[in-house]
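Below: one structure, written as structure tokens.
Of the protein chains in this complex, one is absent; all others appear in place.
As written, the chains take the letters A, B and C, and residue 1 is the first residue of each chain.
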Amino acid sequence: SELGPPGWREPLDCVRASELCNQNSQCSSRYRIMRQCLSGGDRERSAMLASKECQGALEVLQDSPLYDCRCKRGMKKELQCLQNYWSIHMGLTEGEEFYETSPYEPIHFSEEFRHASIISDPSLSKMSPCSEAGKPCNPCLDAAKACNLNETCKRLRSAYNSICSKALPPQPSLANQEPCSRKRCQKALRQFFERVPWELSYPLLFCSCPDQACAERRRHTIVPSCSHQERHKPNCLELRHTCRSDALCRSRLADFHMNCQMTPHTVTSCPRDNYHGCLMSYVGLIGSDVTPNYSDSSPSNITIGLWCSCRSAGSQERQCDAFHRDFTHNSCLKNAIQSFGYGSEGGTLAATEPSSTFLPPARPPIISKPAPPLHGDAIKPMDSACMFSTCANLQDGGQKCVPSDEFECEEALLVQGSIDSQD
Amino acid sequence: RRPKPCSLRELELTVSELGLGYDSDETVMLRYCSGKCAAQRHNYDIAMQHMARAGFRKRGRKDKVSNGPCCRPTAFEKDFSFLDNRSRYHTIHNVSAKHCGC
Amino acid sequence: RRPKPCSLRELELTVSELGLGYDSDETVMLRYCSGKCAAQRHNYDIAMQHMARAGFRKRGRKDKVSNGPCCRPTAFEKDFSFLDNRSRYHTIHNVSAKHCGC
Partner (left out) sequence: FPQNEYTETVHVGQPAGTAVLQLHAVLNSSAERPHFYLCWGSSFRRLVYSSWFHLDVLTGVLSLNKSLEESDFALLNQHSWSVKKLHLQAVALSNFSRKAPCVPRVSARITLDFVNATLPQCAQTDLKELCFPHRDTSNPHIMENRFPGPIRQLRRLTRTNVCPNYTVSYNVESETPVPFAVNGSTAELVVTARLDREESERYRLLLVCTVRTETLITKMETSLDVFVNDEDDNAPYVNGTDTADVIISFNRTKGGTFGSVSVFDRDLTPIYPIDQSHNKYVGTLLSSDPWVKDTFDIKSTFSETTAAHGGIRETVRDYQLVLKRNLWVTENRSVQLDFLVNDTTYPGLEATVLLHFNVTVLPVDIRFANVTHGFSLSRRASDYAQVGRVCVENCQQLDGVRVTYRLEVPDRNASADAQACHAAISVAQAPDEMWALLYVNDSGALLRPECQDLQYVVVVREEHAQLEASAHVHVRLEGEAHRAAQESQQFPSCALNRRRGECEPVRGLGATTGRCQWRQGVEKGISEDYSTCSPDLRTCPDSFCDAVESKDVSICPQDCTKETVTGGHERGLRNGIQAGYGTCYCYSEKCFCEKEDVEEVMCDDVC
């Protein structure tokens, strides 16, 4: 049943979509039913959703603008928009999807982002000692200097720093008392990244580091001891559950999964090679229950992680590992950080080169073996299979391929002649 | 050259250069007050200048007095936080002037 | 002897002794402000003290800056009128302090 004038269906933001729905009696009544269907806990929700009434409500709502509405980052009433989005999409996906569709509008790779690597910004490149050989080089310190010289950046950085580094006096009566007021700290961090232009905030987070001191400064940027570290590491799935019970956190996590999901057959292994989108959704997680951070201060090898573990995950250990590996072993995220950071390594990403979708930086990020150009033979088979061939007339005693933990073995040397004759 | 009136000035320097004892290479835009407050003097100041030169000594008084308003901050910028060279956060209050006055 | 904090003090003297140029033997209770303002200093003052010593010179700046709040009147007594020695009336404004502060 068509619920609005023809052409009503171009994607709206979910606040507008819900207003339109509420102006239509049929839609608004189904919308109310839908919210009741989702009000119970996980267990009752599945049963409720299977009920005739809820299924009927969903049928109607799928034809309303609420079905494919989206939200914009930093829009007015962003939280209400996200709540409206989940109020219907939690019904569509019945809850526990590993990857959920992001409520945010897709992030398009902005040319301005690619050109604006630190070296091409005159006011900063003059600041960056890295461009001068022999001088001590600390891009993270340069980023802090640049921030301190900008009023908004300085004010908001000082605001979150003073909140996050203000220790709460110990109170013996409280069992596992927080070292600081985490919620206020997280809110201040979110405000910093929402209101400070990315040209000043991203370099603080994604600066590339030649040494440990620089990497230690980078790791401390978001005051980890207060913003996300707790005395006992929670289980990663528990962290995800806490996040998904908050509309904002759930949206930012879905956005991260969507924009940083490792995608084969791309150079950066990011969806559509849009590493800006990955960085943006990574930053969107900072100040939420699932705040990611550098897990150590090694300058060269970037390792990102969450403050959680998969111990005592029982049979869900695999799912727990898989969730955490999207942060710890994410080549798209790693490439995105290195691509942004190396922009500050002086001269590697010359903005003036003939434009092409993406210029690989000087030190190639960790890329899965470049996939062959796409033509008839679309997808290469398992990259990790070992292949041994012997002549058909010999004994069938090909060499053995001993399985190892990480089963990566270089392709065995093929018996010359016997295979080549085939091509 | 006529002395400039009391006004806000700024200078970019590292936190270590502030001389407060913190060891950090982060930079800060230090705003300070400098300049003359001649136009804001009162009869009181003229009397104090005269008394300081002779009057007090005649009466056996050793009080030191100010003989004119000072160019001072009338408001300070918000707290300034930074990471020191050992990656620890510090916050400094009332270090940079926001407005000046006599 | 420990320097006293900033406070209001008073001295009885003739109008002529004020040094404002009036010739009158009438007496006036002159109240003035004197004493230390060390307790009211801020990080700004410590930084100014450090910069005045070395920092400014290194940056080629010659600005003179105050490195601490001054003990000054924060309010003046009402105007004071008197007859000079040639029986003419005069009124002097803001010559005697009512309150002091740093």
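Everything below uses one rule, namely that contacts are C-beta pairs under 8 Å (C-beta built on N, C-alpha and C of every residue); 3 or more make two chains touch, one makes a residue touch a chain.
Keep in mind it's a predicted model, so treat the numbers as computed, not measured.
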Quiz item: In the whole complex, what residues of chain B lie against the chain that is missing from view?
Solution: 19-23, 37, 64-71, 90, 93-94
Exercise. Identify the residues of chain A touching the omitted chain, counting contacts across the whole complex.
Key: 46, 49-50, 55, 58-59, 62, 91-96, 167, 169-170, 172, 234-235, 237-238, 241, 264-265, 272, 311-316, 318, 374-392, 396, 398, 401, 403, 407, 418-419, 421-422
Exercise. Go through chain C and note every residue touching the omitted chain.
Key: 2, 5, 37-39, 41-43, 46, 49-50, 52-53, 64-70
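Keep in mind that, in the parts below, only the chains that are shown with their structure count from here on.
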Quiz item: Using CA atom averages as chain centres, what separation in Å is found between chain A and chain B?
Solution: 48
Practice problem: State, to the nearest whole Å, the distance from the C-alpha centre of chain A to the C-alpha centre of chain C. | Solution: 63
Self-check item: Between chain C and chain B, distance of the C-alpha-averaged centres to the nearest whole Å
Solution: 17
Quiz item: What residues in chain A touch two or more of the other chains?
Solution: none
Quiz prompt | Sites on chain A touched by chain B in the complex | solution = 138, 141, 144-145, 148-149, 154-155, 157-159, 161-162, 164-165, 213, 216-217, 219-221, 223
Quiz prompt | Of all residues in chain C, those that touch chain B in their complex | solution = 9, 11, 13, 17-20, 30, 32-35, 42-44, 46-51, 55-56, 59, 61, 63-66, 69-73, 76, 92-97
Exercise. Within their complex, state which residues of chain B touch chain A.
Key: 12, 25-29, 78-83, 85, 87-91
